[in-house]
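A protein chain is absent from this complex, but the other protein chains hold their places.
Order as written gives the chain letters A, B and C; numbering starts at 1 within each chain.
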Amino acid sequence: MLENLKREVFDANIRLVDYNLVISTWGNVSGIDRNNNLIVIKPSGVDYDELSADDMVVVDLNGNVVEGELKPSSDTPTHIELYKAFPKIKGVTHSHSTYATVFAQALMEIPCLGTTHADNFYGPVPLTRFLTKDEVKENYEKNTGLVIIERLADMEIESVPGILVAGHGPFCWGKSAADSVEKNLILEKIAEIAFKTLSLNKEVKNLPDYILDKHFLRKHGPKAYYGQKK
Amino acid sequence: MLENLKREVFDANIRLVDYNLVISTWGNVSGIDRNNNLIVIKPSGVDYDELSADDMVVVDLNGNVVEGELKPSSDTPTHIELYKAFPKIKGVTHSHSTYATVFAQALMEIPCLGTTHADNFYGPVPLTRFLTKDEVKENYEKNTGLVIIERLADMEIESVPGILVAGHGPFCWGKSAADSVEKNLILEKIAEIAFKTLSLNKEVKNLPDYILDKHFLRKHGPKAYYGQKK
Amino acid sequence: MLENLKREVFDANIRLVDYNLVISTWGNVSGIDRNNNLIVIKPSGVDYDELSADDMVVVDLNGNVVEGELKPSSDTPTHIELYKAFPKIKGVTHSHSTYATVFAQALMEIPCLGTTHADNFYGPVPLTRFLTKDEVKENYEKNTGLVIIERLADMEIESVPGILVAGHGPFCWGKSAADSVEKNLILEKIAEIAFKTLSLNKEVKNLPDYILDKHFLRKHGPKAYYGQKK
Partner (left out) sequence: MLENLKREVFDANIRLVDYNLVISTWGNVSGIDRNNNLIVIKPSGVDYDELSADDMVVVDLNGNVVEGELKPSSDTPTHIELYKAFPKIKGVTHSHSTYATVFAQALMEIPCLGTTHADNFYGPVPLTRFLTKDEVKENYEKNTGLVIIERLADMEIESVPGILVAGHGPFCWGKSAADSVEKNLILEKIAEIAFKTLSLNKEVKNLPDYILDKHFLRKHGPKAYYGQKK
């Protein structure tokens, strides 16, 4: 079942390696079939070298395995919460990509310091709070999803294609599995440039709002004029 | 029409990827046919993987599309202003290459700290001012070009093969599309070395003028003796 | 003799190059046959390009060459001490991988600043003391092993898959030669992220203990639920 989606999700996971966003068995990408409410996700702790499209696991929105020989990613409950909270997203990526993880560990949002950032995030990249002891003890991975959703409470999901979980790393999302990986790639580059900008000039201020507006809105929303007509 | 120039511009755009100066759909390179006053430029927001020489768009100096199925880069008006202001240049590259963008975001010129820099820029790499709210609101991309030209007012274009736009990133130029990409590659390396030099020793001074003169003038101008005779 | 182990150890040494953990002739990986108490290790100072599986050297636990035309790695006595002290390990890797070496030279343990670290080390990455003048003068490489063992005195070897030798660099270990290289790769990434986190925010605190516990113990020990059942 869902052979096309399995292939898409497999390709997206491999791209995570090709983009240098993960090493070892780290990271996981999923995609959702919104008609059937079924998620396809990478199996847990398998070497990317040994992975095939057939190894992708199908789970429902309660986390039950519907098809697949292998255990799904241990982060599956986080993906499920995101899909349930945000009907517009169809792909989710989690990695420990270096610079995004650096901001997550430093407990700092990524400020919007330039148009590279403004083209992709409509404001700072948000950071969650730490999970509490109780949230970690039971249903840790599900609660990770809930803490992300809590942080995004007043935000438009299209304006924020990713987030940093405190002390952990980034989760990103998009209109497909592949798109969520692309968002992680972009987040990683934005984080790298912000990190180095702050290193060069600690006094730097955020980009003026009118330039942020211009750049985000020329690429996103009804008045966008970047890219080709679809 | 302009099949050779299309091929050149396409190759130059691909080189931008090979040189790691762009990710995703970022960046754009153009070339100009000075006899016909026609510019060939990358289409807007197309994946590099899916790009072919035939996708390159031909525009005139008023920004009208003369040939091509796709919309030209949204930065086309910036390229046009540069070609109009500087008759000697025949190629323009825009990217968000990491270290050049870091200086642009930090609102710092790149000081001339060594001979690597002096071989290529005859003094600091200049930085524009921010565009005003009005300049952003209407004709943003054209005004980006005008702000660059304003900053270069008293300079020789051959001595300054590139510039940093405040809060944005680099624009570079040269005697062909390929040459403008080469200039961006060199600017990026100069920026990287300057960034790290300032990180190691904040008190470092500019290279003595007599060494700057020697290095720039042994590679450029009538007394150059670097390279082969053309 | 031990042809399979030679192949494994050779492959693991080559992986050290592929992972960018070594340049030139630096670094060495070994594996042990616990049934026969024989170690297979890379020869000393040979170019990786010219290395073959047949060049691997077989030594016993007293350092005597049992088979092989070439001299074993000059670090062989360090490997031997580690195998003698820790019966559970079956592979050892030594490199001068950049960020791990940076912490070793800075004489700093790597603090546990995030879940990337907590997934792999159950607490900070330890640092040895400097060897004394006498320890360096005679049996330097053996004493390097003893100083590592001294530092690990009260620790579980499974919770600490690697260590930093002061002023020198990392040694890592695992359940095979390949696994010890994987541990070095992971240590290097952890070190890189910690280095950059400290650079961005010097005041950052260690990850809360309850998150460290959760992450380490979901991957290691009897209650682990990450990965597939073996």
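Basically, a contact is a pair of C-beta atoms (placed from the backbone, for glycine too) under 8 Å apart; a residue touches a chain by one contact, two chains touch by 3 or more.
Predicted model only: the values in this text are computed from it and were never measured.
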| item | value |
| --- | --- |
| Shown chains that the omitted chain touches within the full complex | B, C |
| Candidate in contact with the missing chain, chosen from C:F103, C:F121, C:F171 or C:F216 | C:F103 |
| Residue of C:I23, C:L61, C:M155 or C:A224 in touch with the missing chain, whole complex considered | C:I23 |
| Option touching the unshown chain, where C:M1, C:V136, C:M155 or C:A224 are the choices | C:V136 |
| Chain C residues that touch the omitted chain in the full complex | 23-26, 43-46, 70-71, 74, 96, 98-99, 101-108, 130-131, 133, 136-137, 140, 167-169, 195, 198-199 |
| Chain not shown, touching residues in chain B | 113-116, 182, 185-186, 189, 192-194, 196-197, 199-201, 204, 207-208, 210-211, 214, 218, 225-229 |
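Rule of thumb we're sticking to: only the chains that are shown with their structure count from here on.
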Chain grouping by contact, computed as though chain A were missing: B | C
| item | value |
| --- | --- |
| Fitting chain A to chain B on CA atoms, where both chains share a sequence, rotation angle to nearest 5 degrees | 90 |
| Chain occupying the middle, per Cα centroid | A |
| Far-end chain from chain B, centres as C-alpha averages | C |
| CA centroid of chain A to CA centroid of chain B, Å | 32 |
| Multi-chain contact residues (two or more partners), chain A | 199 |
